[in-house]
Structure formats: structure tokens, C-alpha cells
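The following block contains the structure, expressed as C-alpha cells.
Left out: one protein chain. Kept in place: all the others.
Moving on, here comes chain A:
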Amino acid sequence: MTTYTICVFTENSIGLLNKITIIFTRRRINIESLTVSETERKGISRFTIVIKHEKREEVEKLVRQIRKIIEVLAVFGYLNEDIVYNEIALFKISTPLNGKSVDVETINKIYKAWVVYWGLDYVVIEKTGTETEIFDFFKYIKPHGIIEFVRSGRVAVGKTPQGLIEYLPEEITEWEYYL
């Protein structure tokens, strides 16, 4: 199984999430993570969708099917080595009065994670990184007692010097999609 990151640029309109995800459903492809936000250009949304698949050709077909949706402006498919990507995770860690205290220095220096909230008998730690880095930290912090753990979907930018948004038309130009 290879991990693919699919970036979809769309007009910001109601119901579009459904129009995109339904294409994955129809082809029986499971979505590992999905993140949507507005881009640096107003009115244009960016979907970052992570999937695992065995066949590159099937992913190419999927990319072309997504491109076919009327409101979709462009679709880019990437392998992990083509992108810089991260996720963010929040850990709510139990810190009872008599319990083991968290080692903030190790957390900061070794794991590059930060305590972002101090509660009465818990702390919230924010960890940004790849899935592997987050799970390494997960393993480290687990003995303290995880009350709650949440991880975001992946966000990614390409390693090319230009921004993807440069591929989007001001007006009408010819479109390409890359994989």
C-alpha cells in the first residue's frame, strides 16, 4: 500500500464535500484523513485527502474523476516524498497531585511538543509532526495516562518552488492535473 496525498482546489460552495467524497465511496477507497480550509485566494477551498492504495493507475483515475466535478478547479496527487506535510495532535494528560509530573523539558526538547493549557489536574499538550512523530510521542506520554487524544488530518504543500495556486486561473486557462 502506498500513501497518496490528493490536493483538490474548489470553488467554495455548499455540498461540494459530498460530491468529492462520493467518488471515493463509489470506488471503495477508504479516506485516511481529510482537511478542508479556504486558501490564500478568497472563495477557493483546498481539500487535502490522504488515501492508501496499491495501484497508481487507480489513483490516477480517481484524480481524473474528481477533476470532472464542475466546481473543482484543479486536482494534484502526490507521493509522500513530493510534499512537506504535517498533522497536529492534542493530548489531554492526567497530572494528579501525587502523580508523576510531566517532564516539560523532554517534551519540548526531544519531542518538540508544547504544553498549551494547564488545568487543575491535567495538561493539554500540542504536538505537530508526521504521523510517525506523533505516535512516537504518543508512546512516550502514554504512561502518564491519556484522558483524551485527538489528531487532525494531514496538511501538505508541494516541494516545488511555485505555489499550487499559481496553477489556478485568474480567468480561463488550460488546466493540468499532476500525479
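Going forward, a residue touches a chain if its C-beta (ideal position, glycine included) is under 8 Å from a C-beta of that chain, and two chains touch if they have at least 3 such contacts; residues count from 1.
The rule we apply is simple: contacts and distances are computed from a predicted model.
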item	value
Name of the absent chain as recorded in UniProt (options "Acetolactate synthase", "Monosaccharide ABC transporter membrane protein, CUT2 family", "Lactose transport system permease protein LacF" or "Cytochrome c-type biogenesis protein CcmE")	"Acetolactate synthase"
Selected from A:Ile22, A:Leu79 or A:Val104 as touching the chain missing from the view	A:Ile22
Sole residue of A:Gln65, A:Ser94, A:Thr130 or A:Ser152 that reaches the chain not shown, by the stated touch rule	A:Gln65
Missing-partner contacts on chain A, residue numbers	10-11, 14-15, 18-19, 22, 26, 57, 60-61, 64-65, 67-68, 70-73, 169, 171-172, 174-175
